[in-house]
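Notes for the one structure printed next.
All protein chains but one are shown in place.
Chain lettering (A, B, C, D and E) follows the sequence in which the chains are written, and residue indices restart at 1 in each chain.
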Amino acid sequence: MPPSSLAEIIAEMEAQYDPAWAEPWDAVGLVCGDPALPVRKVLFAVDPVAVVVDEALEWGADLVVTHHPLYLRGTTTVAASTFKGRVIHRLIRNDVALYTAHTNADVASPGVSDALARAVGLSPDLRPLQPSADDPRRGLGRIGTLPSPMALREFAARAASGLPPTSLKVAGDPERTVETVAVSGGAGDSLLGAARAAGVDVFLTADLRHHPASEFMEAGGGPALVDASHWATEWPWLAEAAERLTSAMAAKGITVEARISDVVTDVWTTTDLD
Amino acid sequence: MPPSSLAEIIAEMEAQYDPAWAEPWDAVGLVCGDPALPVRKVLFAVDPVAVVVDEALEWGADLVVTHHPLYLRGTTTVAASTFKGRVIHRLIRNDVALYTAHTNADVASPGVSDALARAVGLSPDLRPLQPSADDPRRGLGRIGTLPSPMALREFAARAASGLPPTSLKVAGDPERTVETVAVSGGAGDSLLGAARAAGVDVFLTADLRHHPASEFMEAGGGPALVDASHWATEWPWLAEAAERLTSAMAAKGITVEARISDVVTDVWTTTDLD
Amino acid sequence: MPPSSLAEIIAEMEAQYDPAWAEPWDAVGLVCGDPALPVRKVLFAVDPVAVVVDEALEWGADLVVTHHPLYLRGTTTVAASTFKGRVIHRLIRNDVALYTAHTNADVASPGVSDALARAVGLSPDLRPLQPSADDPRRGLGRIGTLPSPMALREFAARAASGLPPTSLKVAGDPERTVETVAVSGGAGDSLLGAARAAGVDVFLTADLRHHPASEFMEAGGGPALVDASHWATEWPWLAEAAERLTSAMAAKGITVEARISDVVTDVWTTTDLD
Amino acid sequence: MPPSSLAEIIAEMEAQYDPAWAEPWDAVGLVCGDPALPVRKVLFAVDPVAVVVDEALEWGADLVVTHHPLYLRGTTTVAASTFKGRVIHRLIRNDVALYTAHTNADVASPGVSDALARAVGLSPDLRPLQPSADDPRRGLGRIGTLPSPMALREFAARAASGLPPTSLKVAGDPERTVETVAVSGGAGDSLLGAARAAGVDVFLTADLRHHPASEFMEAGGGPALVDASHWATEWPWLAEAAERLTSAMAAKGITVEARISDVVTDVWTTTDLD
Amino acid sequence: MPPSSLAEIIAEMEAQYDPAWAEPWDAVGLVCGDPALPVRKVLFAVDPVAVVVDEALEWGADLVVTHHPLYLRGTTTVAASTFKGRVIHRLIRNDVALYTAHTNADVASPGVSDALARAVGLSPDLRPLQPSADDPRRGLGRIGTLPSPMALREFAARAASGLPPTSLKVAGDPERTVETVAVSGGAGDSLLGAARAAGVDVFLTADLRHHPASEFMEAGGGPALVDASHWATEWPWLAEAAERLTSAMAAKGITVEARISDVVTDVWTTTDLD
Partner (left out) sequence: MPPSSLAEIIAEMEAQYDPAWAEPWDAVGLVCGDPALPVRKVLFAVDPVAVVVDEALEWGADLVVTHHPLYLRGTTTVAASTFKGRVIHRLIRNDVALYTAHTNADVASPGVSDALARAVGLSPDLRPLQPSADDPRRGLGRIGTLPSPMALREFAARAASGLPPTSLKVAGDPERTVETVAVSGGAGDSLLGAARAAGVDVFLTADLRHHPASEFMEAGGGPALVDASHWATEWPWLAEAAERLTSAMAAKGITVEARISDVVTDVWTTTDLD
């Protein structure tokens, strides 16, 4: 059985995560690599950073799929005197391609927030927090329910144990009972209004800043907030995306080996302060 | 000795924190209240929120001075059907004024980051991280030195013990030796470039998000990062501002009683997860 | 019978003057006041100015409804050191609410220009001068007919006698016969094109400036112009709005007392020059 | 003595009213005509309208100088199917040039507001209301003093008698005593702030609208307002400009005949309403 | 039989080249002239330049119809001290009107590119290269086929012989076989994408610049390019427009004499360099 070409892998990725679904400001798709080359091994990671390139080269990956774009804003240089250019040079010299599925993976169904919802133990019947205008079955964030009502502090503990290593902050009364939950992988400032409108008990997301969170809580009447690390909320999606790709290729008679990067690329390391 | 009028208090505050120093997008100065009324008791707080109004009314404050504006963007209504309007109604009905010193207090010398620097134990010879164009003795952030070199993890522990209750996250090798330190109260994303250019060993600030922090660390060659809570990094300034006001008024023969709010208005509460 | 709450009054006002009809740049609705408080007495006025507040406090009003917004553009302060802030402080201290119906009252049917049309004696079958895109039965301005053709100078005299005290200026041949009339309360520069397109004989409005009016007349073939004072063209609406509110509340079994402000807030006073 | 060429007339006009002084949005200078043609007769008028062209053709003018531009905004057609194009066609067919001195004449010294100040009887020592940034001896508006203090109503009567036929409206207490006066020919909304800052007793200008005037009076502490017709406040300048041109040309030994248009092009006609 | 008025000619032109079809940035229609005057002789030309005015006056034209606007961007002056103003003065003084049909003639069917397609020998079954959104039967450019396949160099020679005097440049392999052809009169940079999408063998247009053409060819897989002079690609339309106008007027019983300007207004003259 011949190996798959990069072009075939891309076709399958785009069948699942249509680039047309990405936000207008986003930059998804193939970043470097030659669609005609064969692809046997695919590494899935959140961030296109140096330690992920190390892992790809050590393992012998032909393709790295990341959630975050290397160049979200356009560049006029990939010189190796820049850290992003070094990523490009190392990948091209070793015939490793880089492919990004970002906001198109966020809004896909299933997508990034479905995996997050499962990781924190929500029931499987999920619906979008902010449905896409063109297809309300897709969208940003997901809303689901816990198996039974619990205190906010219990939910936070449950989230911490279901996610990879993460910081975790809570806003709201720790003893408040929560049952309906909204989750959204990555920075969630812009979804605070949707979370209030949805009438959920708690909203789990990342990168919330003081002012929007403080004004949200002062306004009152809305859900509690749980803020985890950006990386930890998006990592659960990798395994799902890898499984979907390898299964789909296998159904076409093509074997692709996938690996989930286990390098924590959360910028924040934990220190033993206490 | 007659009490001070609000007008006199404002004149003294503006002598120390000139409104002309505020950023063009900022909204500083008197938010509500009548300059002709007497002021005997002044409450200093970070955020103009409901619990701070509770404290002001209980204590019998005539004036609340906050760091954060109530209306950073303009409003066309102060109706009591909004949470900000409720703040306005409660204050006006009880003849309590509200006054804000925000980015003009950030860049003053001494200002918000001087107090933060002292709180985490930097030596007293501080200089601005990003000097103001019109007067380089003022500016955003401060640069100082620790009494002796120490591991990054030790500095983080020192910061945690010097600040009021706060979350604390670290990026960089915990064993890295640090001695020169940049600090900036409040959200610090926009000062990452200045911190790198300053050649310091570590930059302590708040509200750093994944993408700017991750790209900053990947670029390499710069300082380690310590991210504390927004509220905790600004709170140390309150005592200093109160002291400067009461001393200056006393020098004019006027007694003003000041109080530092001890209500934690950090939106994030700590939960016992472990 | 219990008094009405402010919330109930607002609900009725919005049933008649839907805030969604207001222009995007406008600022309508509740400006200050608490929706939970009772409302027994409502004062209707064109402008939210100091003499109107005087009248409201003397009469014991619980609510002032004005046509013009206090803050058309957003403010970051309601300090009593500003004249608008003094309005806010006096109203809040006396538990008087302020509510605005502006461009939503202009386009309502019946609305501001219906009352103006009646005041100058047009027949009751009126149609909008510039119909709203979403519902052509509403819109800016009204077109109607006089009971019989008359000279332009006669129409001007008729308008002067039907309106409260006003300056009045006329452009066009005073002997021209007019029968179809367009009217629009408030500043009418932007409706000159609609008035020409409507084929009417005369257009009565306010605040017309030299250049648009001069170019309009030079272009020829259009209606004559009558320019009255801004205040005088909007005042007739107050009685109608008051009547509609009290009747609707009475139908619900609630008594609300209404009063039409008789303070002339036209900025222009007449002097005896001759 | 040979007649002057249009080019020579323009050179003299531009020596007195430098086009570089005009606002960036303005359109001054030669509108139509051939600089090589002789000019014996020059008609001065406020507006480039049909009745002024009638007068120019009847009198045999070679040049019409107006204060207002024919095309303030650019046009892509001068077809005779437009009223402005008809002006162009009639002028070109009869070899009559059209020249505009607008905001460059406003800020010149002496300029439009000097003539207005004299017309209402101010003392000759005038200074700009809003000095030009590049030369504070020039600028918009003029400030002067009355020969003796008088009631506002007396000043208004004095203004009415010193100006050509005009409407006249007053804001402020008619019995208020006024002595220092600011005047500005044409629409004066944008100079209200300067008039307040100047600390004058009364500001005479034109085309003031309800909202800016009402907010100005509500703010309190500023001058009274007198609003005359746009045309009437600019007409006094014509005689002065004509005199300056003919004198300057005579000094070069060239005879130019000037005429001040006596057609009232104020769009507003007076009707006998009483 | 009475002569036609300019108004009747314009009505017929607009029936064929509806001004509503013009691009929003364009300026089409009557530039000068009086619609009431009679029109017996009409000169058609590409550019409204001095030599075309010479020809119009010598021949005694009543109307000049050009493809290019005299004032594409608005002007505030038509003074004879400018070269465009001299065109206006000469035309108005001699009662000659000027009328423009530009992008409305480009997208008409038949329009400018139909005539170009015929001039270079394409078969008569043409379709738009970039169909108009509101009516796909109209649009910019035309696509057609050659009677038989030929080398690119042969097609270029054919184009050179079918057009009036023109420079001609070719990009692509001269021996490449071409059969399907896109043509667009005037500057064609903005249609390169449409030409590639259409899958034609060659695209003939004008005013192509180095960078867009170079990137187009480097991208590969698209048509060859032929760049002729702007004037030469639009000139063929003149005869067709003249024939359509005179026929349509004749059908109404009105005789109009038309003439195609034979002055080459291509700015580029050929020199004998070899």
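Following the convention adopted for this analysis, a residue touches a chain if its C-beta (ideal position, glycine included) is under 8 Å from a C-beta of that chain, and two chains touch if they have at least 3 such contacts.
As the structure is a prediction and not an experimental result, all values here were calculated from the model.
*Asks:* Going by the touch rule at the top, give the shown chains the omitted chain contacts.
*Replies:* A, E
*Asks:* Using the document's definition of touch, tell me which of E:Glu23, E:Asp207, E:Glu243 or E:Asp262 contacts the absent chain.
*Replies:* Reading the full complex, the residue touching the unseen chain is E:Asp207.
*Asks:* Write the list of chain E residues that the hidden chain touches.
*Replies:* Chain E touches the chain not shown through residues 47, 49-50, 68, 72, 83-84, 152-153, 156-157, 160, 167-172, 174, 186-187, 206-207, 209-211, 213-214, 217-220, 225, 227, 229-231, 265-273.
*Asks:* Can you list, in ascending order, the chain A residues touching the missing chain?
*Replies:* Residues of chain A in touch with the missing chain: 27, 29-35, 69, 71-81, 85, 88-89, 92-93, 97.
To be clear about the criterion, only the chains that are shown with their structure count from here on.
*Asks:* Tell me which chains count as touching both chain B and chain C.
*Replies:* Correct list: empty, since no chain touches both.
*Asks:* Under the stated touch rule, with chain C ignored, which chains end up grouped together?
*Replies:* Without chain C, the chains split into A, B | D, E.
*Asks:* State the chain with the largest centre-to-centre distance from chain E, centres being mean CA positions.
*Replies:* B
*Asks:* Would you identify the chain whose Cα-based centre sits farthest away from the centre of chain D?
*Replies:* Relative to chain D, the chain with the farthest C-alpha centre is A.
*Asks:* Over half of the contact pairs shared by residue number: find the pair among A-B, D-E or C-D that meets that against B-C.
*Replies:* The same interface as B-C is formed by D-E.
*Asks:* Report the inter-chain centroid distance for chain B and chain E in whole angstrom, where each centroid is the mean of the CA atoms.
*Replies:* Distance between chain centres, rounded to whole Å: 67 Å.
*Asks:* Return the distance between the CA-based centres of chain A and chain B, expressed in whole Å.
*Replies:* Result: the chain centres lie 34 Å from each other.
*Asks:* Considering chain A alone, which of its residues make contact with at least two other chains?
*Replies:* Residues of chain A never touch two or more of the other chains.
*Asks:* Among line, ring, star, complete and other, which one matches the pattern of chain touches?
*Replies:* Per interface graph, the chains form a line.
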